[in-house]
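First the structure, which I've put down as structure tokens, then a few questions once you've had a look.
Of the protein chains in this complex, all but one are displayed in their positions.
== chain A ==
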Amino acid sequence: MSALLEVSGVSKSFDGFKAIDNLSFSIGEPELRAIIGPNGAGKTTFMDLVTGKTRPDSGTIRYGSASQDLTKMSEARIARAGIGRKFQKPTVFDDQTVTENLTMALKSPRSPFTVLMRRPSLVERAAEVADQVGLRGDMGRRAGTLSHGQKQWLEIGMLLAQEPRLLLVDEPAAGMTAAERERTTAMLVEAAKSRAVVVIEHDMEFVRRLKCRVSVLHEGRVLAEGSLDHVCADPRVIDVYLGRQEAVDA
């Protein structure tokens, strides 16, 4: 199986600080992968690099069957190529309804001219997605009035609506109640049945329930990779991540 996303030897410094240090990473399709690592490990920066928000200093990022070079594409083009991203903070358009948020995300032509002139009704498709993320009854509500958890789902719904091949999800469970988490896990596992999904998460319990391969990021590079139990048993991981957390907890 050839990889869907192939990150090789990527580095990125901010004012001399190496946020990503010769990182290599690859993921196939379909696959669910969790990325864990202490704060500041470079997890979000990794997503920035893949989605074109940040350009790497060196290294290559190849994607898809045609091995497109993502480092040379605009954010919008990367998104259209099939990479969806969920941000750490829920970022939905508060001023707009759930329907409008979903409609904007639905896979469809995106050039200004086409969007202005051709106006097919996308409500049915939006409703289908709303169903998947449990917002069917809230479609007419402004996103700003949704609860925190609902906003996260709306954002996941927007991602599904994009029909991406690769889904990057940054800390989806943050600030969620236990019930909301459970539902989110189910959504992600379901999504990963037909595409590649990368989940960044802090919460070990959450990662455990995803039952997937885990990559541990530390100081901008992959420290260990494997099942959660496998990486948790790795002394280096315990040292940099779990050890530190215990130290904080203590």
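In this text, a contact is a pair of C-beta atoms (placed from the backbone, for glycine too) under 8 Å apart; a residue touches a chain by one contact, two chains touch by 3 or more; residues count from 1.
Note that in this section contacts and distances are computed from a predicted model.
Asker: Leaving aside the chains you can see, what is the UniProt protein name of the one that's missing? Options: "Leucine/isoleucine/valine transporter permease subunit", "cysteine desulfurase", "NADH-quinone oxidoreductase subunit NuoE" or "Sarcosine oxidase subunit alpha family protein".
Answerer: According to UniProt, the chain not displayed is called "Leucine/isoleucine/valine transporter permease subunit".
Asker: Out of A:A3, A:A127 or A:V222, which touches the unshown chain?
Answerer: Missing-chain contact among the listed residues: A:A127.
Asker: Please identify which residue in A:M139, A:I156, A:A173 or A:A224 touches the non-displayed chain.
Answerer: A:M139
Asker: Go through chain A and note every residue touching the omitted chain.
Answerer: 51, 53, 74-77, 79-80, 84-85, 87, 91, 93-101, 103-105, 110-113, 115-116, 119, 121-123, 127, 136-148, 151, 158, 162, 175
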